[in-house]
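A single protein chain has been omitted; all remaining protein chains appear in their positions.
To keep things simple, chains are lettered A and B as they appear, and every chain counts its residues starting from 1.
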Amino acid sequence: MPWIRRDITLRPRPRGFHLITGEIVEAVPELRAVRVGLAHLFIRHTSASLTLNENASPDVRRDFETWFNAAVPEQFGGWTHTLEGPDDMPAHIKASLLGPSLTLPVADGRLDLGTWQGVYLCEHRDAGGPRSLTVTINGDTGTGG
Amino acid sequence: MPWIRRDITLRPRPRGFHLITGEIVEAVPELRAVRVGLAHLFIRHTSASLTLNENASPDVRRDFETWFNAAVPEQFGGWTHTLEGPDDMPAHIKASLLGPSLTLPVADGRLDLGTWQGVYLCEHRDAGGPRSLTVTINGDTGTGG
Partner (left out) sequence: MPWIRRDITLRPRPRGFHLITGEIVEAVPELRAVRVGLAHLFIRHTSASLTLNENASPDVRRDFETWFNAAVPEQFGGWTHTLEGPDDMPAHIKASLLGPSLTLPVADGRLDLGTWQGVYLCEHRDAGGPRSLTVTINGDTGTGG
C-alpha cells in the first residue's frame, strides 16, 4: 500500500495531560483500510509531547501533572534559559522525558491498543497554543490476499 | 515482504527490571528471513514498560529499580489516584518515563543491537501478572536480489 501521511492541528489546551485518541482516529480515515501495520504519531514541538497511558480515570492525568511539576520544577536553581518564561525550560525537559512520538500497532482498520491505553497530549506550557501533529501510516491492506 | 505480527504473552515477573531479549527472538522465528528492516515491540499495558539497557550485570537492573522507586515514590504526597493501591500511580508514571515500545533494527535475520544492549521488561506493579506484547516486523527479505 502507499504510505499515508496526515497533518493534524490540535486546538489549544490548558497545561496538563489530555486524552486525544478519538480525535486522532477521526482525523485519519485511511486507517480503516490497514489490516496490519504501524501508525507513527509525531508532535512538531519541543515543549509538548505524546505518551500512552491510562484512558479511564481523569485523576491519573492530574497526578501526571503534579508529579512532573515536582520532578522538573520551575523554581529549580539551575536554569539559565529563562528568557521565554519560567514554564519554558521545564517544558523542554518534560518533552524529552516523555518524547515527541508514539509508534502504535494497527490491526483490522484501527489503532490496536491495550484495553486501558490511550494517547495523551502532554501540554507543558501555560499557553502552548494549537499543536501540530504528523501521522504516518504504513502496512498491508490485505487486498492482495 | 508481507508485514509480520506476533502476539506474545510474558509470564508474570516480580516488580523490577528483567532481561527478555532471548524470549522475544525465540517467539518470532519469522525474524530470520529479514535481511534489513525494523522490529517494533509494544507492551499492551500502562503499568509496565520496555527499555533497552545493559545486558550483562544484574546489578544494573537492580539499580534501575532502586532509582525509579526513589524518583517516583509511593509516599509522594501528590497522588490522588490511590484506589488501585500505592504501587499503581507510580507504575503509571514510570511506564510513561520509559515508554511502551521499542523500535529496533533488524539485520541478516536477527535483532541488530549493540554489543551491550538488551531488552528489559520493566514491571512496575507488585503483582502485575502476565504481560502482553505485540511484535510487528517489516523489511526486505533480499530474495528479490
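In the analysis below, a contact is a pair of C-beta atoms (placed from the backbone, for glycine too) under 8 Å apart; a residue touches a chain by one contact, two chains touch by 3 or more.
In this text the structure is predicted, and so the values were computed from the model without any measurement.
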TODO: Quick one: say which of B:L10, B:L98 or B:L121 touches the chain that got left out.
DONE: B:L98
- [ ] Pick out which of B:G77, B:G114 or B:P130 touches the chain that's been left out of the picture.
- [x] B:G114
Task: Where the unshown chain meets chain B, residue by residue - done: 36-38, 51-54, 57, 59-60, 62-64, 66-67, 70-71, 97-99, 102-105, 107, 112-117, 120, 138-140
Open item on the list: To test your reading of the contact rule: which positions on chain A touch the chain that is missing from view?
Closed with: 2-3, 5, 40, 42-46, 71-72, 76, 78-81, 89, 92-93, 95-97, 99-101, 103, 132, 134, 136, 138
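Methods note: only the chains that are shown with their structure count from here on.
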Task: CA centroid of chain A to CA centroid of chain B, Å - done: 20
